[in-house]
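With one protein chain held back, the other chains of the complex are shown just where they sit.
What follows is subunit A.
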Amino acid sequence: MDLEEAEEFKERCTQCEAVSWGLTDEGKYYCTSCHNVTERSKEVINTDVIPHAQIKALNRGLKRKNNSEKGWDWYVCEGFQYILYQQAEALKNLGVGPELKNDVLHNFWKRYLQKSKQAYCKNPVHTTGRKPTVLEDNLSHSDWASEPELLSDVNSPFLESGMESQSDVHTRKSFPISKASQSETSVCSGSLDGVEYSQRKEKGIVKMTMPQTLAFCYLSLLWQREAITLSDLLRFVEEDHIPYINAFQHFPEQMKLYGRDRGIFGTESWPNYDDIYKKTIEVATFLDLPRFPEITEDCYLHPNILCMKYLMEVNLPDEMHSLTCHVVKMTGMGEVDFLTFDPIAKMAKTVKYDVQAVAIIVVVLKLLFLLDDNLEWSLSNLAEKHNEKNKKDKPWFDFRKWYQIMKKAFDEKKQNWEEARAKYLWKSEKPLYYSYVDKPVAYKKREMVVNLQKQFSTLVDSTPTAGKKSPSSFQFNWTGEDTERTCFHGHSLQGVLKEKGQSLLTKNSLYWLSTQKFCRCYCTHVTTYEESNYSLSYQFILNLFSFLLRIKTSLLHEEVSLVEKELFKKKYSVTKKKSKSKKVRRY
């Protein structure tokens, strides 16, 4: 047995994960730390070193990994392109128009490749530090590089034929083939430029990451003015309707991922609203996109429509809609210029349409019920009495009853959601490993987990869990036949409004501001949300809505404050003198 001879063999032991091999008399490798004997045997790789006459075992086992095991040559950006393709396809299946995939996202992506100098330009970034000669060979192909009208390009074959690597010939050709030199270095990645990519830090260039793919998706949805908000998009990702976690496992067999690719494509977190929102703006600015199509009153993203949607979602009376419209009008939040995203503008910012709509509803609830843990209950008493007396009329909206029903439904939903998250399976069928040394261990672990899961699946409750939920922009359903859950959509607000001449006034004449002072320092917070400072009703409503949007409660609180800031603009300037914040609102 000779340890030196076994140095060639670099895989980890499947038993104890050590890399310390010896050779048995039969020429098989055995692990010196746990004595596990493998099926592999020593092969003579380089006859030049043979003078070691001790080698008894000859080439019996596997040959060195041949090229088919190494897989294709591919670049990181191709991987992202593939993922974007899948995501676009998934969006199409959700009912989004096909133009999104074929035109919009395609063009955004081409623009990105060009801006980040990865393709469609004279000097693609892949060649830096490598062999420029290769590029020169390919220069004859570079007529495409002068294809500037990206957004008007419609006849490109991009993304049409499923696997882009055949279709997007231009992109491929521009990459120098330098696989040979890489395979000898020890730093690894399955992609050609994975190692370099993960180290690349270029100023002014937005690097593609997994969250960035969602930013691209959202940008295209926004461009198309589709009926999917950012929170919907992220919820679909979490519910696995849009490929994101382990999206790489659907790569073609020959696109091998390991080593550094793991950090680039593997992700163990769901996307976060704030993060994707910021990335969207970042990408749009980087791509230097023109002003987006206008968000007008008939668009889904207009607050009037979104408010209607969320009022239905949380089982509030339809009559509230006229109040939300009123607030939208007073604050100017329904105006085209306010709503339309313009990345070229000085301060590029887009509206968080869904959060804003919900915040408007919260403000309206505050206007009607004050939500000070007092008035809403006494108004409920009135409504209850009235409803008991007049059983035939349209019932008055009873806040207490609504709260009880919502609380129950919300708690159930949240419990299910938490359980589903705890059961989420993160690991892909294709395990990601750091290097070839780790490959057998990673695969063995996977196999082990699958076997254990198989064994335990027989012990699980036989009633199958409802299966994969079909995607829906609604999470609650109130119009169903369930009599336990009263539907409040048709209830009237008469109990909380009073007529005065031609107009309706809220019975409640008080208001409190969620925030009295806005933060002016450089921290990104507009304001802070300390739960315990607020009434229980307010907390409940914030929790309910922020759960629906899967955002942090503080984010919604901020948005509520911003809506109030618009609504009470004048009063705000007055409050600087008067510290008292009680306001009288009239309609």
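To be clear about the criterion, a contact is a pair of C-beta atoms (placed from the backbone, for glycine too) under 8 Å apart; a residue touches a chain by one contact, two chains touch by 3 or more; residues count from 1.
What we mean here is this: contacts and distances are computed from a predicted model.
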Review point. According to its UniProt entry, is the unseen chain "Electron transfer flavoprotein-ubiquinone oxidoreductase", "Gamma-secretase subunit APH-1", "3-methyl-2-oxobutanoate dehydrogenase (2-methylpropanoyl-transferring)" or "TATA box-binding protein-associated factor RNA polymerase I subunit A"?
Key: "TATA box-binding protein-associated factor RNA polymerase I subunit A"
Practice item. Consider the whole complex, including the chain that is not shown, and state which of A:A345, A:V449 or A:L536 touches that chain. Key: A:V449
Study note, to complete from the structure: Cross-chain touch to the chain not pictured, restricted to A:R291, A:K329, A:K349 or A:R421, is A:R421
Check your understanding: Which residues does subunit A use to touch the chain missing from this display?
Key -> 15-17, 33-36, 268-270, 418-419, 421-427, 431, 442, 445-446, 448-449, 451-453, 455-461
